[in-house]
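Quick notes on the structure that follows.
Only a single protein chain was left out; the remaining protein chains are all shown in position.
Moving on to chain A:
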């Protein structure tokens, strides 16, 4: 039976938006862990790690996120390892986001002049001490705006998790649309909710960019 689109549906969509936020948080944390590792591997003075990181970034950036999600969720269960969709989503988003964050953060690290590394080395600091006390604190300023930009992309990309059965905002929109047969209104509401999540972040990122630019 087709019912009309009412307050109750908006509450359902809001409830589903919580899962979008949860997914984003999990994905961002996982991607940060992978990203830090990849960024450091990229600058470490030991070529096998650098090559590994380059290869990882190439492979992940050259494959669709959807394929990772399907591969982990459906592929593993066919092989006899049934996985929880949350687990599959967390792993896929971490692997995918880690490659992008790794590249963003590597860019921030190498933007710091080589002479800063040398000054640290000359004082007897080890590679990781140079990284921790000299390079990272300076590159954080450079890294924040593109990192927030990535986070906005990530929020929207979590909608792909709908394809493996997670009922987040987009999936809830599909269900509501099917029940009410009012796709235009429903998806407009869904879009508005995504916008409400992303807009403050882009504004924040812009103000950070302005601030950091002014400080130069």
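Here, a contact is a pair of C-beta atoms (placed from the backbone, for glycine too) under 8 Å apart; a residue touches a chain by one contact, two chains touch by 3 or more; residues count from 1.
Throughout what follows, contacts and distances are computed from a predicted model.
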item	value
Undisplayed chain, where the name is taken from the UniProt record, one of "Acyl-CoA dehydrogenase", "SoxAX cytochrome complex subunit A", "Deoxyribose-phosphate aldolase" or "Amino acid ABC transporter ATP-binding protein"	"Amino acid ABC transporter ATP-binding protein"
Hidden partner chain, touching residue among A:125, A:148, A:175 or A:208	A:125
Option touching the unshown chain, where A:51, A:87 or A:133 are the choices	A:133
Absent-chain interface as seen on chain A, which is shown	115-116, 118-126, 129, 133-134, 137-138
